[in-house]
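What follows is a structure written as structure tokens; I'll ask about it next.
Heads up, one of the protein chains got dropped from this complex, but the rest are sitting where they should.
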């Protein structure tokens, strides 16, 4: 049994709490939040103990691992403390919204904690894992084109958007990570075009809600990603990977399998209303992967891989404004101590 | 070029006329109908010659083959004349509604005409032909269960129904033929249950519009067929064949490939409005098969096979009334001359 | 919180144990089994207490409800004890394999326990519930034809089959219950034909593994059910309901949404390997329904409804042997005390 502390008792914290509580290899020892009422309330629901004292987490022998699901601006600090405690850590993305700071804390943490994973949960989606298996085993030959669609059901609140880093860093970054994972390659350039169609006020924030991205991989293969924040028909993800000898597709998910026949039309069950319902199983699978890694498995995605996805998001954001292909500059890690 | 005469200029005659005119190996020399205006009008549309004189068809050297699409009660007589002329013949089903008469004319015709085919066009449906190829090549092992659905879009006129022989002989008979064709076996018993739900007046005719049939094949494999005359959602056919090592399905056909996504639902293009739009290609393919047979290919289904399907329909009709499994008695052919 | 005891710690007992443990409104107080090791082992996995003493279940104030998942031949006795204790009970089907005994215990229990439900879990399948909602709300008009497919992945052990009551009572009975539920009607007659194709030794037991059933509903609507024990391609259920103004279908379930394109073919993810993976969510939903009924909701299916499904299975079994349509005789309940 791995004794976990959970940092953060907001929405995504509560998702992790339920998954930790249900995992047969995990004992959820403590739930930390700066808001004591929130910590206690969530802890009670999962038969754990709430705390507002961070040293309860990092300075006690009874904790084996931490899951960081606190607010984004605290990830780096919590990661640093986990590194100081040489504690395995599963961290919600991003490490830090500011790439330089994310690089610094990664450089600091890598030699100090043996197991650090960033929770790009899409890698653990059942269908995407099957695409990865097919592609990496060579069944479709060389990758030539990847097409990914990421469309959210409704506009997030403007104040969330304002601190999210923008569509590339907040939403599309998941698919930048997938592009690297599927292809096994680091994209060399990125082009991005976007507009604020669903919420014109985004333009004032320098952000977009509808975008098209083209990545070029070493050797010339291409990746297309369309991302939108608000569609009228639920939560929509789909992926196609075209190789030199075949193509594989992860189709849209439907909520059920009922068809209604009437003259001229067949009405099928539609997409999930929200993103969470669609990706919930991949959160569980990601946690399970992390726990298996603690028991000796390989961890992925690592902090370094998360930095690479973030570097693509940086260049994509630059391209949104420049109107041209931008080179992607991946960070170099040199060990250093944090200030 | 095979020089054809077409007998019958009604709806199904006009379908055959168009197919004959378009076939590269066919010259449509004459269109016969008892109604001269109808014969001429159809003949003009396909650049042929209309006639009301049956000897124009059977007594002239310029005709190589006949296609019988005249009214059902004339099939037997036309078939007999074709036999006398030793002329190849493609005949609309049935040979005759009265099984005994159909047996007689078949016995007469078989030794006299080298090529006689009954137009059970479903065998030439692209998907059903693929099912047949898969099943007969042993890819799904031994046939264990066949499920067939035959559902018409709207109630035919009562006066058509009254002379049609009833649902088993008129509609389900196509699937009796398919059951034999797919399995390579002659069913031994049949059970049928039915009701007059869409048109209660059918009950007065001793007929049904909604039925379920179970055939048992030698060795114990089963065939289920549901037939309905009027559904609200277009024309619906589908077939499943379950074997000992796999299953194959010919799915419903759709009119197009457009999907409309809205919250909670996806609306796809539906089924064909009418039966003819659905089966039109199989009429062309059936004609092509016949023409190829004239050039040396094997012919099917033969008159004898058509009689077998009709014999199943007879027993099914008996079962509708008896409420029990009925044995299927296949006719024995002994050559005889017609009165 | 409802304090449950679980009777039976075999496979299906362990399924119920996990569901009970995870349900927020349930406290699983005790796990009973005649085999003490099995009871204890399962109890430990769900943080409960194992026992081999049935009075621990029925004679203690700490238990509010029981879930009967013990061997079939003990259901009636456990149900009787629950009735004596006026305790709500959720019972695995069947009440008893012998219809007369099932009738007796039902007559005894009905006035004594306020909440008794038989776990026909298919009613709680998400898609079937949606079909029910659509049909019962009149959206497809009057029901005219129901088509149900129930195909198991592999042959159960012969010694299981020998005590199962045969295919009608063991497998098809779920769909007899659904036929009543969808239509709101009690079928009046049944015809069944079957063969032992996958396992010829079944014939010695008077049983079949491949069958076709036709039910007739009051008013003439028909129900077709094909049941098979062993198919090569996973676990397969599908249902179509044809009404006078439309049709609804619950399609086969697939394990995933990946398509692999190559020349001439598209390979999609297939069906579930086993029946349990397919129906697992409906066990959870059935339990939830029962718990809600304890909190004041309506219970279904009741013991009486279960008896009706069983009565159809009796008549279907008779028809398998008689080769003719059999009337369905529903039991009359008169209160009596058990011997």
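Note that the chains take the letters A, B and C in the order they are written out, and that residue 1 is the start of every chain.
Assume a contact is a pair of C-beta atoms (placed from the backbone, for glycine too) under 8 Å apart; a residue touches a chain by one contact, two chains touch by 3 or more.
No experiment lies behind these values; they were computed from the predicted model shown.
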Which residue of A:34, A:85 or A:231 touches the chain not shown here: A:231
Contact with the hidden chain (one of B:126, B:201 or B:321): B:126
Sole contact to the chain not displayed, among A:65, A:107, A:168 or A:221: A:221
Per the touch definition above, residue among B:146, B:193 or B:247 touching the missing chain: B:247
Subunit B residues that touch the omitted chain in the full complex: 22, 126-127, 130-131, 134, 139, 245-253, 256-262, 269
Positions on subunit C where the hidden chain makes contact: 232-234, 236, 254-255, 261-271, 273
Contacts of subunit A with the absent chain, listed as residue ranges: 140-142, 144-145, 147, 149, 151, 189, 191, 193-198, 210-212, 214, 216, 219-222, 224, 226, 228, 231-233, 236, 242-247, 323-325
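Quick note on the criterion: only the chains that are shown with their structure count from here on.
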Self-contact between copies subunit A and subunit B, residue sets same or different by half: same
Junction residues of subunit B, two or more chains touched: 232-233, 236
